[in-house]
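A single protein chain has been omitted from the complex, and every remaining protein chain is retained in its original position.
In this document, chain identifiers A, B and C correspond to the written order of the chains, with residue numbering beginning at 1 in each.
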Amino acid sequence: MQNRRETLKHSAVVAGLLATAGFPEFAHAAFNKAAFDAKSVQDSAKAAGATSIAESKDVTITGPDIAENGAVVPLGAGTALAGVKHLMIMVEKNPSSLVAMFHVTDAVEANFSTRAKMGQSSDVYAVAIMNDGKALWAKKEVKVTLGGCGG
Amino acid sequence: MNKKTQLALTSLAATLLVAGCASSPSVVEFNALTDKIVKASFRDQSHVKVERITATDETNRLCSEADVAGKPLDEKTAKRIEEANLKAIKWPSDGKFIGDWKEGEKIAQSGRGLTWTDKADDTNGGNCYNCHKIDQKEISYGTIGPSLYNYGKIRGVSNPNDPASKAIVEYTWGKIWNAKAYNACSNMPRAGHTGILNETQVRHIVGLLLDPKSPVNQ
Amino acid sequence: MNKASSLAVATALALSTMPALAQKTASQGIDEYRAMLQDGNPADLFEAKGEDLWKKARGPKNASLEKCDLGKGPGVFKGAFVELPKYFADTQRMQDLESRLVTCMETLQGFNAAEISKTAFGHGEMANVTSLATFIAAESKGQRFNLSQAHSQEKTFYEVGKRLFFQRGGSHDFSCASCHGEEGKRIRLQDLPMLTKNPGDGVGFAAWPAYRVSNGQMWSMQLRLNDCYRQQRFPYPGFGSDATIALSTYLGVNAKGAASVAPAIKR
Partner (left out) sequence: MADPMRIRAQSSGDKATVRVLMSHEMESGQRKDASGKTVPAWFIQEVTAKHNGKDVFSAEWGPAVSKNPFLQFAVKGVKAGDKIAVTWKDNKGDTRTDEATVS
């Protein structure tokens, strides 16, 4: 396992180097504001380049059935299909649906996890935007409970 | 208590001396030391004053001591506490016991009020779901208190205004107003007695529990 | 996305039926949720920061904390956490991890202990104390609690802590025992550890400091107790006050034999 001290040492050096070099140029790095501002799953997929949208068993969404706290809901999106351009994680009932958009390259597996905020119980989606413009989705419901003392 | 110990107890800094005594301190000494430590450790914050714990009533004091000792209050003391609390119950000024169960549900859900992060003029909640199952649609409920689902139905209350239901209706009001009237050292707050809920709010809670139309009794 | 929405409705309907079943699924579901969060506890971020703070020369005296005596001799931090609070001869008082760290920050680094103690949680040097406590606690992960009761003051604080634990008061008549005096109880969906005895490995006293996902904050034991008292509708317990340390002594002694999982991740 990575030694914490080493991580810190490396971090300081690398941070110093990159602070001046600026953010590395990367083909996909530009922020797709339209996709993140879109209110619905469909509009967000369109903004990410989708021309058609359909449910698919080849796309997977992972997440808990119940989240004890909406502030932190572990969600993952993945697919084994070839020709995937982006994988998106969305929460239907959030003010803006799109949580995260991952760009798929040959160097990484098309399988990503992060944690999302959810204002209320909602369907969550994994949407794969394929190279040909097709969007394929899978979804599941995540129930958000009220924990603690309700105060 | 010997003189040396008494002197030691007069200042917090000197509490070390208590422990330094050859013989271990007595229960009374530990109680006195605890009081001193409480006074020195807690402070007012916003509208929450230290008196809330330094000026507690006999009910709390005796029950706390029984808890520390690990044995329940003797029957006589328990009776006395219950009678005093029963006497202190304020019954509905207009004779109406049953309020709006929908409002009652909101109060039961709310855990707000009376902490130092609440505003002094916030509307207090009843904290009911923290400890009780009530409407079974709410799955996030506590288990410190008994389930209140079907509370009125189980007790055969089909019309709370029927004289036959009078005893249950009054008991329910009394229990919410001052739980210690029926069980001296109950874990349940005295919602009316200590001013957590006002008369109108208590009426709504009684409605939630006893109104045959309330989801509690479905 | 018509199909999607009709499916959504169907799922919602299915979930609203069979409440008894849903209840059972709820606690299982929440266990699954908690398990998912275990890998990737943001407490690691605070632990790393605490380690950095421990080693860095800081404060008016520009010194590190590496000579701080947490009860096992200067600079020894492994295993210190599971033996605190304890009596310290140099300060002639009972101290928990956090109040002891503040003492070291004053004596070694030249910070003003009283100023730090007055600082709100999550701010300024108090935030640093929390990170430091997270680091020190993490260094005892897996070790079992074993507080000393050898010094008379340690016994006295246990007895006072016991009284504080059972002290009913405030607007709601709550004591610590109202919620933590019985086995198998919960508030809403939160399981409540019974703290009058060893509640088991990594439960109660053996789980803090912990990262709270609800607010994204790192909570030390002092803050845990502070917020318990807040919800108890009690007045404000001073940071590192004798009451908080006596209560910690009671909880820590009761937890004897429990393995520490701190820093944990909590709702």
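One rule holds in what follows: a contact is a pair of C-beta atoms (placed from the backbone, for glycine too) under 8 Å apart; a residue touches a chain by one contact, two chains touch by 3 or more.
This one's a predicted model, so the numbers in the text were calculated from it and none came from an experiment.
S.K.: Omitted chain: which shown chains does it touch?
M.R.: A, C
S.K.: Who touches the missing chain here, A:42, A:56, A:79 or A:94?
M.R.: Checking the options A:42, A:56, A:79 or A:94, the one contacting the hidden chain is A:94.
S.K.: What residue numbers in chain A mark contact with the hidden partner chain?
M.R.: Given the touch definition above, chain A has residues 1-2, 4, 6-8, 10-12, 14-15, 17-19, 23-24, 26-29, 31-32, 35-36, 71-74, 76, 91, 94-96, 98-103, 105-109, 111-117, 119 touching the missing chain.
S.K.: Name, in rising order, the residues on chain C that touch the hidden chain in the full complex.
M.R.: Its contact residues with the unshown chain are 39-42, 44-45, 48-49, 211, 213, 216.
Throughout what follows, only the chains that are shown with their structure count from here on.
S.K.: What whole-number Å value describes the gap between the mean CA coordinates of chain B and chain C?
M.R.: 27
S.K.: Give, as an integer number of Å, the spacing between the C-alpha centres of chain B and chain A.
M.R.: For chain A versus chain B, the centre distance works out to 47 Å.
S.K.: Roughly how many whole angstrom separate the Cα centroids of chain A and chain C?
M.R.: 32
S.K.: Where does chain B touch two or more other chains at once, residue-wise?
M.R.: Residues 115, 127, 129-130, 139-140 of chain B each touch two or more of the other chains.
S.K.: If you look at chain A, which of its residues touch at least two other chains?
M.R.: Counting only residues that touch two or more other chains, chain A contributes 145-151.
S.K.: Can you list the chain B residues touching chain C in their complex?
M.R.: For chain B paired with chain C, touching residues are 12, 15-16, 18-21, 24-25, 30-31, 33-34, 37-38, 40-45, 48-50, 52-53, 56, 59-61, 63-64, 67-68, 114-117, 127, 129-131, 136-137, 139-144, 180, 187, 189-190, 194-196.
S.K.: In the complex formed with chain B, which residues of chain C make contact?
M.R.: Chain C residues touching chain B: 16, 19, 22-23, 26, 92-93, 151-153, 155-156, 159-160, 162-164, 166-175, 177-179, 181-182, 184-190, 192, 230-231, 233-238, 241-244, 246.
S.K.: Per the contact definition, I'd like the list of chain C residues that touch chain A in the complex.
M.R.: 1, 3-4, 7-8, 11-12, 15, 25-26, 29-30, 32-34, 36-37, 47-48, 51-52, 187-190, 213-216, 231, 267
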